Each structure stands twice: as structure tokens, then as C-alpha cells.
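A single structure is presented below for examination.
A single protein chain has been omitted from the complex, and every remaining protein chain is retained in its original position.
Right after this comes chain A.
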Amino acid sequence: MNDFTKYLAGRVTAGGMNRREFMGRAVAAGVTLTAASQLYATSAEAQTPKKGGALKLGLEGGAATDSIDPAKATSQVMFVAVRTWGDTLVETHPTTRAPIPSLAESWAPSPDAKVWTFKIRKGVTFHNGKELTTDDVVATLKRHSDGKTESGAAGVMKSIKSIENKSGDLVVTLESGNADLPAIFTDYHLVIQPNGGVDNPTAGIGTGPYKVKSFEPGVRMTFEKNTSDWRSDRGFADTVELITMNDATARIAALSSGQVHYINRVDPKTVPLLTRSPNVQLLTTAGGGHYVFIMHCDKAPFDNNDLRMALKYAIDREEMVKRILGGYGKVGNDFPINDTYAFFPEGIEQRKYDPDKAKFHYKKSGHSGSVLLRTSEVAFPGAVDASVLFQESAKKVGINIEIKREPGDGYWSNVWNVQPFSASYWGSRATQDQFYSGAYLSTADWNDTRFKNEKFDKLLIEARSELDQSKRKDMYREMAMLVRDEGGTILPMFNDYVNAATKKVKGYVNDIGNDMSNGYVATRIWLDA
């Protein structure tokens, strides 16, 4: 969606434009007819939220081992749960992904982006009646970043040197400048808890629109409306219920029989059947998540860039999007960033299935014999099928890929990031910097392609503290080219987030930040009687 269309959508929301006018102008601006129609619908619905009702969500990705402690929230269900009962300092704009204020009212960096000062909102109370103070914020951030932390956010918090309360303001000092610090504070683990949750991490007390009423891990979690919520533009239903449903068929049955209002993780293969049901609407959002085949750049035979290039040209991306994603996604270009990120480098040539180039590089690499690709259903949905498609398209250019199917159990600790060539996936991160720092920097914990490039590292560090936007964009382009042409990532596709709801559900926000309206689904939708 370009800026003009966004402006149009904004006018619809403000009530200043009817459907015909909107459609005409949006289509003239180059938006397809169905997209314009959907856009109008979502914008128009934003006008009149209805309050009340008991909202039920049937979600994949919960387990009896789930913990209510936000530091340990890893499953999909707990991701939505923390977004429902808690608030972070900063949120992201649903369509531009720019950081916007939440519990932090405003912020300002020092000129070198090393010291950041956040003004904390006044008059916000926790569910237990206590008022939010800067000390609570400091304690929370410390709990996720000190040496003893077991937090899932430990990785993104590593660059922080000190966290202080200076006369009521939060002052964060970094090891080195980072222009994206506010984006880090949108991480869902970093929900602000009274005294940082140090006394009782699993209390489930926050400042969010819903209070936790009951929690049975792996079964369900119930919430009731927080009547003293500091915001009035969210939390429309009276109660919210998150039901863990790990069986895809069970979710679809529950949705089509109207027992739940919303489900996540709809298998693209079942979409045509699901949309036949008169009560169901499909909710798809483009995102930055992607499926990959990763090669270790430092292990034979993948230490040979010509072999890596040959494999990159030997994969049929279009077919994968069609067959594996059922069309709900976009082709990838062998770097992990797409247009859902700020500073996306536009206009880089799209890499395609090219038998000639593949043969050329394969010959140049001098490699003979087969390469062993390890795959598993848990790597990403359809990973085994995708591996077979890859095998077939590579066979046509004379590259022999041998597939080894690994057990799903233990895949992330024994195969991924251990074996030299395997299937995997990546979720979206808040910024390009966060993504590259986590997975492509030489020293990154999750550098699963063993991509070690001095030039890249230097650019990444420089771009991090660069406050000049156009210079920064150029740097990100250069980095993308390095990863695309020298890296170990074969990135055939970016997957859309495919969810579904009953037609009673209104106000769904297509948030490019992450799946399930960036986790805010329960607080943003309402039930139309």
C-alpha cells in the first residue's frame, strides 16, 4: 500500500469518502480492484466498534508447558496472551511499522544515538491498582537483560549498557549507537510488570485492556475487561477466551460451527474449502516471515560460492509460492528483508529459476556428486514437499540433491544451526538491524548460515547509528546485495499470515508487524451482533 492509498484509507476512516469515490481513486492509483475493496471494507469498519460480547479465539501453538511469565513466552498462544494483558513501552504502526508511543509517551536520542531518554506516561494503573512508575519500567527491562536472565528477549537486549531512572525519565545507555532502540522495546517479551515482575513473574499483572481471570496451560486462558484501561480505542469485547487448539481440523470445525470467532494458522491447502462456508472470512496479511534453505558458508562443499549460487538459481520460487503457500505469499530474493521493513531496498533484480546460470555456476564450482539437504515438517509447513520440489528443479540442471527427512522432535537443537544444509524458517523482526544483527552478523548467536563478512559487519554497525535516512537506506541496499550474492541463504518465499474469522468479527487490522494482527488481535476486533 503506497502513501496515497494510505491517505485515502485514512479519509474513509474519518468518514470523508464513500465507497465509489474511494474505489475509483484507489484503482486509479494502481491498487487492484479486490485489494481496494478490502481496503475500503477494513477502513470503513474502523468507524464504529461495537462493545460487548464474549470473544473466543481458537489458537494453534499452545502447550501444557506454557508459562504466563512474559520472559518465557514463546508459543503463539502466549504471544497473543501477553499482548492482551500487557503493554510494551513502544508499539509499531500496523501498516508502516514506525514506532509509536504506548507506555512511553515520547523519546529522544543523543546525537550519536547512544543515550536514549524516554518519557513514561503518567496516570496509568496496573490491574492490581498500583500506579505505573519509571521504577517499574527500569525493573522490567533489567529483568530481561541482566546476566541471570532466561528471557526470550535476551538477544535483542544485549547491546544495552545501563538502564536508569533519571528524575522520572527512563534513560537507556547503549554500548554503541542504535537508531532503532524504540523498535526493540516493541518486543512482546518486554511487557511492563509491577516492579518488573521480579517478585512474581507469573502474576499476569499488567496495564493491558484485559485482566487475566484464569489460566490453564495448554487448555485455555480467560480474560475480563480492564475497566480502568488507559486507552479507549481497544478491548471491545467484555471477555476474551484463548483456547489452545493444536489440531488444524479441530480449529476449522470449531470456526465453521461458530464455536470460536477466530482461528490462526489456516493451512493454505484448505483455504478453498474453508471459504465455501458462508460464515467464514479469510484474513491474510503480508509479513516479513520467510522460509529458507540454509547453507553453512564455512563448511565444504558450501564454502564454495559458485555452488551456493548454482543452488540459488536452481530453485523454482514461483512454483513454491504456488504449491507450498497456495499463492498466499511472495517470492523471495535471497535476502531476508521485504517491503514490510523500513528502508527496504527497492529495485534489486528478482532472482529467478535460471537453468543456464545454475549450470554455469555449478560447472565453475567443480563440485561433483550429490549434496545432502536435511528437512523436516517442523522446519516450516510443507518443508518436506518444498524440499522435493527443490530436488526436482535442481535435477533438471544436473544438480543432485539428496533429501534426508529428520524427526521433528529435536530438529531445532540437532539439525538447524548444526548441519551444513537444512530447511528452516524465520519470523519477522522489528527492524532490518534487528534481523541482520540476530542472524547475519559474524558474531550473531543465530548466524545459521555462518555468514562472516567483514564489509557486511562494518556496514551493519555503521547503519545502526546512522540518523541520516537516505544514507542509511543505501547502506541497507549494499548489505542486501552482499547477503543475496555471497550469503548462504536460499530464500524462495515470504509467507503471508493466513488466519480466519467468522463474519461476525469486525475491525481486524492487517498488521504487517507479525502474525495475528501483531498479537493484538483480541484487543482490536469486535463482535457485530
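We adopt the following convention: contacts are C-beta pairs under 8 Å (C-beta built on N, C-alpha and C of every residue); 3 or more make two chains touch, one makes a residue touch a chain; residues count from 1.
Following the convention adopted for this analysis, contacts and distances are computed from a predicted model.
K.L.:
Between "NADH-quinone oxidoreductase subunit H", "Bifunctional protein PyrR", "histidine kinase" or "Peptide/nickel transport system permease protein", which matches the UniProt record of the unshown chain?
P.N.:
The chain we cannot see is, by its UniProt record, "Peptide/nickel transport system permease protein".
K.L.:
Have a look at A:Thr74, A:Thr96 or A:Thr239 and name the one touching the chain we're not showing.
P.N.:
A:Thr74
K.L.:
Looking at A:Pro49, A:Gly152, A:Gly196 or A:Pro209, which residue reaches the missing chain?
P.N.:
Once the missing chain is taken into account, the touching residue is A:Gly152.
K.L.:
Considering the complete complex, identify which of A:Thr48, A:Asn128, A:Gln259 or A:Ser370 is in touch with the unshown chain.
P.N.:
Reading the full complex, the residue touching the unseen chain is A:Gln259.
K.L.:
Would you write out the residues of chain A that touch the absent chain, in ascending order?
P.N.:
58, 63-69, 72, 74, 147-152, 154-155, 158, 202, 216-220, 243-247, 249-250, 253-254, 256-257, 259, 409-410, 412-414, 416, 424, 445-446
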